[in-house]
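The complex is shown incomplete by one protein chain, all other protein chains being positioned as in the whole.
Note that the chains take the letters A and B in the order they are written out, and that residue 1 is the start of every chain.
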Amino acid sequence: MSAPLVAIRDLTVRIGDRVIASMPELDVAAGECVAIVGESGSGKTTTLLATLGLVHGAGITGAITVTGVDVTSARPAELRGLRGSRAALVMQSPQAALNPVMRLGTLMRRALARHGVRGAEARGRAEEAVRAVLLDPAILSRYPHQVSGGQAQRFAIALALALGAEILLADEPTSALDVTVQAEVVAVLRRLRDERGLAVLLVSHDLALVSTIADRVVVMRDGAVVESGPAAEVFARPRDAYTRELIAAVPRLPGDGETARDANGATGAADTVGADGSGDEEGR
Amino acid sequence: MTAPGALAPQLRRTPLRRVAGLDRLALAGGVLLALIVLAALLAPWIAPYPDDGGSATHALDALLPPSGAHWFGTDQVGRDVLSRVLFGARTSLFIAVAVLAVSGVVGVALGVVAGYAGGWLQDVIMRVTDVFLAFPALLLSLALAVVLQPSVTTVIVAIAATWWPWYARLTASVAASVATRGFVDSARCLGVPAPLIVLRHVLPNSLTPVLVQLSLDGGGVILTAAALSYLGLGAHEPTPEWGLMVQQGQTLFTTDWWAVTFPGLAIVLTAFAFNVLGEGLRARLAR
Partner (left out) sequence: MSRYLIRRLGQAALVVAGVVVLTFVIMRLVPGDPAVAYAGPRASPAELAAARRQFGLDDPLPVQLWTYVRDLLGGDWGISLHTRQPVRDDLFQAFPASLELVGAALLLAVVAGIPLGVAAARYKGRLPDLSVRLSSMLAVSVPVFWLALALQTVFGSVLRWLPVAGEYDTNLDTTSPLHVYTNITAVDALFTGNWPILGSTLAHLVLPTLVIAAYPAGVIAQMTRAALIEESARDHARLERALGFGETAVLARFALRPALNPVLSLVALVFAYSIVNGFLVEAVFNWPGLGRYAADSIRTLDTPAVAGVTLLVALLYVLANLAVDLLQGVIDPRVRTR
């Protein structure tokens, strides 16, 4: 297999003396969806932004490689060339993430021009990308406040597609959306992964979402990784008490009711024993 | 839910660094203003020729250029310009304090009532402030100063009449949001009478932005007062007033520049001190 699109080694992000995120190892290969889960404040979004070199005012050590480029040492211009065209960001609140006074098409056109695509080719790419996320190209002449949250989020994905990004860095891409709309966005993400080999690095606290799309899961808490592994394994046999808590907090995991029940029981046990996060009392 | 990625580094800064960092400007403004206040208070003792702060004349010493004896030179009737500039600080600061106090009290009182009461009372008060706000401060002051006799009191009344609506509007918006907070609701439920709620709860919690605005407005008041005196609608001879001094010396600018330059610089410096201090306070409040 070729080199991973994103490779993180011994990453630590500090503000002052406080470590706000640390990630010993993370690889995302083409066509793969890796999810970082954890509560807010667990450092998952920071990790995602660090991947694009978008964390400012913090000390970063370790190595982050995105499509072969070392983000921590890249020159600013090189970094800007990489953003969007290789790895693209999809944000939590889709409408706030779009400039309120700019038509979607204008943003798309400027972004394409930024990466050297202009004229007819830009128009073609824009329309193709918008169709690929199941939107009508007419949406390009709308303003952000004239589209729904789900449309805005799919447009953000279309931006990445048009620019030719190989990996999507999605920060809670569905948590601001209605349940039915969430399903639309997830369907689009899965389809793009399956058909185009688009890699997704997903940050979420929503385990139900993660279980439907992620190949591998990394669980973070208080800036540190507590557990990681193939999604099916982590959900079926969580080794860490915190992971079990997270899983227990989900009302019902789609198509995996047993796991949820098991996890509930296990969490109860961990609570009485005293959850110290070691996960050693797991007796299976 | 707050976005976990919205790192706010300034929130994690230590208080010491906050004072030392961005607020250095405000500090500088504060120190400058303190020095000017000190100069005003001590004018009778530090002015080289205290009598020149008043109506003394020395015909033989008229329009002497700056020298060891007269650092800022002398004016057209031979008075020491430095002494008059120092005494002028008293006039200007007195006007500024009086205007801000009067308009602050009136504006805050009306604003807090409007913001807390809401409804028609708020509508009436806000429309009246809108009308006053439609007159640029200097314009309404001009019109009022024409009606009243030129004097320092006229200047204070005229400027205060145009300044209070700003505080009324600001206080009303703050008070309206304070009035919806929990502790006000609970006071209301406990049967605390409305005037007491306003005085004890709404007013103290609405004051900070107004205080910042007041310090930010000191410069504007000083400039407006100087303009009125420059036009002959404010202080008059022999009151030492910077605007008046500029007016009296303006025809001599080419030949005897000191009589105009130093009073003007005094206005600039004082207004600047207020503005810098106010900006710093506002930036700090906005955090």
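In this text, a contact is a pair of C-beta atoms (placed from the backbone, for glycine too) under 8 Å apart; a residue touches a chain by one contact, two chains touch by 3 or more.
Quantities reported herein were computed from a predicted structural model and do not represent experimental measurements.
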item	value
Among A:A50, A:L89 or A:V225, the residue in touch with the chain that has been omitted	A:L89
Residues belonging to chain A that touch the chain removed from view	52, 54, 76, 80-85, 88-89, 91-93, 96-102, 110-111, 114-115, 143, 145-146, 156, 159, 163, 169
Those residues of chain B which, in the complete complex, touch the missing chain	3, 22, 25, 127-128, 130-132, 134-140, 142-147, 219, 223, 226-227, 230-233, 243, 246-247, 250, 253-254, 257, 260-261, 264, 267-268, 271-272, 274-276, 279
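Simple rule for what comes next: only the chains that are shown with their structure count from here on.
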item	value
Separation of mean Cα positions, chain B and chain A [Å, integer]	53
